[in-house]
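Only one protein chain is missing from this complex, and each of the others stays in its spot.
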Amino acid sequence: MINNSKSGMSLIVRTVTGLVVCFIMLFGIYIILHGHLSPGGGFAGGVMVALSFVLLVLAFGKNAGPARLSKNLASNLESIGALMFLGIALLGFAQGAFFRNVLGKGSHFDLFSAGTIPLSNIAIGLKVAVGLFAIFLALVILEKFKEGQ
Amino acid sequence: MGLYFLCIILFCVGFYGVLRKRNIVKIIIGLVIMNYSMSLFFVLLGYRLHGRAPIESQSQPIVNMVDPLPQALVLTSIVISLAVMALLIAIAIRIYERYGTFDITKIKNLRG
Partner (left out) sequence: MAGINIIPLFVVIPLGAAFLISLFGKFIKRFADIAAIVTSMSILICSFHVMMLLQNTPGKLLIYKIGGWAPPFGICLVIDGLSMFMLFIISLIGFFVTVYSVAYMEKYTDKPKFFTLFSLMICGMNGAVITGDIFNLFVFLEIASIASYALVAFGTGHEELEASFKYAIMGSVASCFIFMAIAFLYGFTSTLNMADMARVLIYKQGNSFVPFVGVLLLMGFGLKSALIPFHAWLPDAHSSAPAPVSAMLSGVLIKALGVYSLVRIFFNILGATQGFLSALMFLSVISIIIGGILSLSQWNLKRLMAYSSIGQIGYILLGIGLGTPLGIFGAMFHLLNHSVMKSLLFLTAGSIDYAGGGKDLREMSGISKSMPFTAKMNLIASLSVSGIPPFGGFFSKLIIIVACLQKGYLGYGVCAVIGSILTLSAFMKVQKFAFFGEIKDSSRNIKEAPLLMRFSMAFLALFCVIGGLMLLPGMRFFISDAVQVVVKGTGYSSVILEAVLK
């Protein structure tokens, strides 16, 4: 992981990134999962998970691991996240109305409570994380315009 | 009351950027400032005197909270402005590849 190539940033940045990036992603996942208990939720947590990948690409250069995520895979994961969210919303039809909270609601302040809200948070978190990282890749590692294309 | 006026002043600063700047990136920055100032204004509307953050927890009773509805709506609005900004920056990069400049006075193929 400690590479000496010309791309990427200095040695101090690379070392600290290697130590810290896992905690950033873990914190992002914590914010997604506890969306119904504390502030945050799907969008904020998804942004943090995406930014942990962006930090890796910034520190280690354009050839780092996550930068080789192909556009197809990013687009497919994003669509799967959106379809999961739509599926959870359609589950509400089972109890009468669209988007109704159909799963069991446990006791207050538990992690596994509040019905379909944590599942929606996970779907949104996946979509936002992959989407933001794909936007970063598309803007930074872009293909040059060729004449006559 | 002064805080609301500061939000409107920030909105006017962003609007000035959209109207008078010649660089495409500065126009985009002005638009982003406009969007953020409106989000701030909306959240400030929910303030109640001596209110606390609207989070339900085991130790504190559910009284005297600020209005939580504007906070949920502003979350949506921030996502929308993020999407618009990403699209605008992608268009700006492609414009730079085609025209070779960021100056809007030189990007004038469509006239009349």
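In this document, chain identifiers A and B correspond to the written order of the chains, with residue numbering beginning at 1 in each.
Note that in this section a residue touches a chain if its C-beta (ideal position, glycine included) is under 8 Å from a C-beta of that chain, and two chains touch if they have at least 3 such contacts.
On a predicted model such as this, the values are computed, not experimentally measured, just so you know.
Enquirer: Could you tell me which of A:Ser38, A:Asn63 or A:Ser79 touches the chain that is not displayed?
Expert: Of these options, the touching residue for the absent chain is A:Ser79.
Enquirer: Which one touches the absent chain: A:Phe23, A:Phe99 or A:Phe112?
Expert: Counting the whole complex, the residue in contact with the absent chain is A:Phe99.
Enquirer: Residue by residue, what part of chain B touches the chain that was omitted?
Expert: For chain B, the residues touching the absent chain are 11, 15, 18, 24, 27, 31, 34-35, 38, 41-42, 45, 69-70, 73, 76-77, 80, 83-84, 87-88, 91-92, 94-95, 98-99, 107, 109-110, 112.
Enquirer: Considering the entire assembly, which residues of chain A contact the chain that has been omitted?
Expert: Per the touch rule, chain A residues meeting the hidden chain are 72, 75-76, 78-80, 82-83, 86, 89-90, 92-93, 95-101.
Following the convention adopted for this analysis, only the chains that are shown with their structure count from here on.
Enquirer: Please output the residues of chain B touching chain A within their complex, sorted ascending.
Expert: 53, 55-58, 75, 79, 86, 89-90, 93-94, 97-98
Enquirer: Please give the residue numbers of chain A that touch chain B in the complex, ascending.
Expert: Residue positions touching the partner: 38-39, 41, 43, 108-109, 135, 138-139, 142, 144-145.
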